[in-house]
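Shown here: the complex without one of its protein chains, the others still in place.
The block that comes next holds chain A.
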Amino acid sequence: MAVAFDEMNGPGGALRSAYHELSLWLKETPPDALEYRRQEAELLFRRIGITFAVYGEAESTERLIPFDVIPRILSGKEWTTMEKGLKQRVKALNMFLSDIYHSRDILRAKIIPDDLIFQNPVFRPEMNGQDVPHDVYVHIAGIDIVRVDSENFYVLEDNARTPSGVSYMLENREIMMRLFPDLFARHRVAPVENYPDELLAALRSVAPLTSKAEPTVALLTPGIYNSAYYEHSFLADKLGVELVEGRDLIVKNDEVFMRTTEGLKRVDVIYRRVDDDFLDPLTFRPDSVLGVPGLMSAYIAGNVTLANAVGTGIADDKAVYSYMPDIVKFYLGEEPILKNVPTYRCREPKDLSYVLDNLKDLVVKEVHGSGGYGMLIGPASTKDAIEAFRAKLLKEPEGFIAQPTLALSTCPTCTASGLAPRHVDLRPFVLTGKNHVTVVPGGLTRVALKEGSLVVNSSQGGGTKDTWILE
């Protein structure tokens, strides 16, 4: 694999300008002071209870995501381009979803094969012909971006269902400001703290037309055992809305109400952090107790808005992902600003045979997988693992895509042996309301803490960093 691009010490070790002040500051700051702050940060995270649950581990069911105190910095110029690209991409995603569930122009134009949509388990026939307020499907998108050199950012994944991580973007900033006020004094860092206000405004703007007065917004969580529960409670708090579970809601005459100490209260907009499958046992999985019986019929009747809409999974499906450049061109008539990682569709015989011949150099992912599970990282795998994966691939080629192993950029990170480069990615959050698309300047930077590792997922031991956009 090629030597990765380092975001601080660019090609040939030349310090990049956005990191100028940070580099001076690092020289002045003794390593043990950094370590001390790191411990302090960890203590804060633990006391505040910023944890995520790990499934299937009896002992420590709540873990901290390791936090790295060295910020990841992007220049204002880099951000401007990225922001444009993000807005463009999310606009196209929304138009695509509307089209797929209505007239299906893109299928008729033969840009995407029909079966990729209709035989996809995340496609929701219930949404056929169903209008959603202001034609917004993906109100909250988390777009995963990786960088390969000074010029090029690639979109690795579009998260259009219930993307998480935004609480870390906000809390990381809070904790950094508490621990390193002097470092902030030396930079002009664009604020992210208005995210909850922007989110609430976006959610209120898409209230159903039948809302009588001020729309009531609630955040629907699967409950305290969900891995992102902390985030759910954090956001509900910042938004100033009720954090509800399925059992708090009841549907009567196609309207949704929450049970309160003063009786039933109508809910107009639900920011749901529960997956489609569990939303309504009458429509989807009958064994689920997380959802609300009748919720879908209230939704179809237009009496409640769900954010994100039902059926958005079809837009972040990894097989559909490979068509994103075409999707942007088809709906907007523009060249995509953000590139896709070159992707081989194993469903196509030509691509499959290339992938099978080059498994040791490729990353192969399950089309419906997430969280870093069910993937093969060729260069880091054993022969046996590759062969095992080959069998899986041959059995169900349409279940996989493959990408070249990217040399993800690195960023200086605190390690046991001092500062060292570690691979990072970035998840900015794009909000879409009635009339506009917004992105607060920043996002969640995830960092692979193991030397050489490319896996940044928190469920696989990755950490996070504060992300600074300089003004």
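In the analysis below, contacts are C-beta pairs under 8 Å (C-beta built on N, C-alpha and C of every residue); 3 or more make two chains touch, one makes a residue touch a chain; residues count from 1.
The rule is short, and it goes like this: contacts and distances are computed from a predicted model.
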Undisplayed chain, where the name is taken from the UniProt record, one of "2-oxoglutarate oxidoreductase", "Alpha-E domain-containing protein", "EutN/CcmL family microcompartment protein" or "Amino acid ABC transporter": "Alpha-E domain-containing protein"
Selected from A:E28, A:E151, A:E262 or A:D384 as touching the chain missing from the view: A:E262
Selected from A:A4, A:L183 or A:V244 as touching the chain missing from the view: A:V244
Hidden-chain contact residue, picked from the options A:L74, A:A236 or A:V430: A:A236
Hidden partner chain, touching residue among A:L24, A:A109, A:I224 or A:V289: A:I224
Interface residues of chain A (partner: the chain not displayed): 46-47, 49, 223-224, 229, 233, 236-237, 242-245, 247-248, 258-262
